[in-house]
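Let me begin by handing over the structure; questions about it come next.
Omission of a single protein chain aside, the complex is shown with its protein chains in their original locations.
Letters A and B mark the chains in the order given here, with residues in each chain numbered from 1 onward.
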Amino acid sequence: MSALLRHRLVWPAAVLAGLLLVNVIFTDGFLSVQIRDGHLYGSLIDILRFGAPLILVALGMTLVIATGGIDLSVGSVVAISGALACLQISGLGDQGSVGGVLAAVAVALALSLALGVWNGLLVSAIGIQPIIATLILMVAGRGLAQLITDGQIITVNSAPYKLIGGGYWLTLPFGIIIVAAVLTLTAFLTRRLALGLLIEAVGGNAEASRLAGIRSRGVLIMVYTFAGLCAGIAGLMISSNVSSADGNNAGLWIELDAILAVVIGGTSLSGGRFSLAGTVLGALIIQTLTTTIYSIGVPPETTLLFKALVVTIVCLLQSQAFRAKVFRRRAAPPAGRPAAEEKKVGVPA
Amino acid sequence: MSVESTAGGRLKAPVRIPQKFVPVLVTAALFVAMFAAGGVRYEGFATGQIVLNVFIDNAFLLVVAVGMTFVILAGGIDLSVGSVVALSTMIAATLLKDGWPSPPVIGLVLLIGTLLGTGMGAIIHYFEIQPFIVTLGGMFLARGLSYTIGTESIPIEQPTFTAFAQTRIDLFADLWISPSVLIAAVVVAVAAYVLHYTRLGRNVYAVGGGEQSALLMGLPLARTKIAVYGISGFCSALGGVLMSFYMLSGYGMHAVGMELDAIAAVVIGGTLLTGGSGYLLGTVLGVLVLGLIQTVISFEGTLSPWWTRIVIGLLLFVFILLQRLITARRR
């Protein structure tokens, strides 16, 4: 039992369960899942469906963060990928042509991949800090996306494309299937093959990894490329779901949500051990939080306040300095100053 | 002063040209080149008013970027600035609508911004959490607070604010500026003085150069680190006030992404993102370059506004690469 409590996924899982519980109380039939017209329907399915792009982006982000890096550009890549796919599809004579849609998807994903390689090269070959290296694409990428869409919102009317983000396959929303596939693939590459070990080694101690003969440069390029690809797929999903591409707003701030999901999922921002399951949990928490806020009738504009609260609490709990200070205080409460200090820093939390 | 150098000889710094000015000079040259190119290409471009307009349209960004310069010089980063700007416009608009007079409104807004910044600084320092994450939380918080106050844009009709928005301060020869530019100029001057002539300013550089060293040299690390975030919070709030002069409205969606513009301005201005090196003048030039890009793109009728982002991204890339080369050579 105590071993279970110490497991690092316990707290995220508990938070998610709590959120779901709140929903069960406030929404009738929250847990019911039904089959209508051969499709699965229900609030839980919706959370998964709407959360799918975030889970994808967060999966890519997990590996990047595990190497001790960060990728700020994923939001821009989301926009670029959706924009490029929609642009090509809108140019097709027959928007329903499966071949044309597949080609468009392939081109969009290839570009996402290339953007990921670019980030990886900046970080590993040139040696720029990850935050700064990916900031470049974060800024320029929005412009690129709008350049692709020519500042318009490109609307497409393509059944095959719609399938990616809004369709169903085997009664399941297609997005969930994609997430499941990517998750399985990631888990296979990192846990079944040895990529995960090398990533964790590089993030845990870069110099020791070098001396153990790990090609850390290759590992870095790989994780940024993977993050780019994940963001590209997420971009397709988002634009497919609304059958349009908006270079300005698609994937706005998804990088922050993704980083948050990773951190909530127990992967430390300083790199090392990562947990794919934790990230999925983290992303689901964020998505459920949004759903919950709607369902319990809190005005949706306070979503960000809750998020701020969650970020702060999770990060404080992860901070060793915080734990040390709090526990010391509990053990022997010293007089005066520390309490005042705590109050002061409590305000902006 | 005649110092007889004994054995060992005179040790000269290997580089006589002050290398520390190179990045700022590059930015200045870039600005001049852009201005000249614009003047050649477009009629009515090479006028003083064009430069002044850049200031008028970017006074709030300039003030925000000044705060960001402090944070980045000290080796940190502040993602919350755009949200704090929005929150400030929102608070100001709401209180003014409720009939508050303007001085206490402005005072309160500035106080809230400063407190927010100070609080984030304290968390960063005392709990040793990365500035990126803490200020990300601050960004969510400030944006969330402004949405909580209201989701619609609130117009400002209060006379003092409208007066600030509409007054033209005439300079010589048909040139004019807005009061906001004057305020921004004062902020820049004060900030430059603080950075260059006070202990706080020098401590900011020292902390950015190496926290451990600064601590061992006996400098007040906690005070300095918290102060820079406080200053950034204050500047963001003041930027918010200037923005409400400019927009004459409070809106939760104001200044979305302004943190990126501010960071870009600072980097293009030649300040190292790793901290400890850079000048406020560079930041001013950085803001000017960003503003001038927009002006050029608007003059070039066929170029779409999104080119701004792309060009800024490219400039960022070039300048970061340049910084990388400079630091690599130094080693």
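The working rule: contacts are C-beta pairs under 8 Å (C-beta built on N, C-alpha and C of every residue); 3 or more make two chains touch, one makes a residue touch a chain.
Definition applied: contacts and distances are computed from a predicted model.
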For the chain omitted from this view, which of "Protein-disulfide isomerase", "Carbon-monoxide dehydrogenase large subunit", "Copper chaperone PCu(A)C" or "Sugar ABC transporter ATP-binding protein" is its UniProt protein name?
"Sugar ABC transporter ATP-binding protein"
Of the residues B:Leu25, B:Leu219, B:Leu281 or B:Ile297, I need the one that contacts the missing chain.
B:Leu219
Using the document's definition of touch, tell me which of B:Ala206, B:Ala227, B:Ala262 or B:Leu292 contacts the absent chain.
B:Ala206
Quick one: which of A:Ala104, A:Leu122, A:Leu135 or A:Leu195 touches the chain that's been left out?
A:Leu195
Contact with the hidden chain only, please: which chain A residues?
192-195, 197-198, 200-201, 204-205, 207-215, 219, 272-273
For chain B, which residues reach the chain that was dropped from this view?
1, 3, 5-8, 10-15, 19-20, 193, 196-199, 202-203, 205-206, 208-210, 212-214, 216-219, 276-277, 330
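One rule holds in what follows: only the chains that are shown with their structure count from here on.
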Rounded to the nearest Å, the gap separating the Cα centres of chain A and chain B is 30
In their complex, what parts of chain A are in touch with chain B?
70, 126-129, 131-133, 135-144, 146-147, 150-151, 247, 256, 259-260, 263, 269, 299, 301-308, 311-312, 315-316, 318-322, 325, 341, 344-345, 347-349
Note: in the complex, chain B contacts chain A through residues 77, 115-116, 119-120, 122-123, 126-130, 132-134, 136-141, 143-145, 147-148, 151, 252, 260, 263-264, 267, 273-274, 304-314, 316-317, 320-321, 324
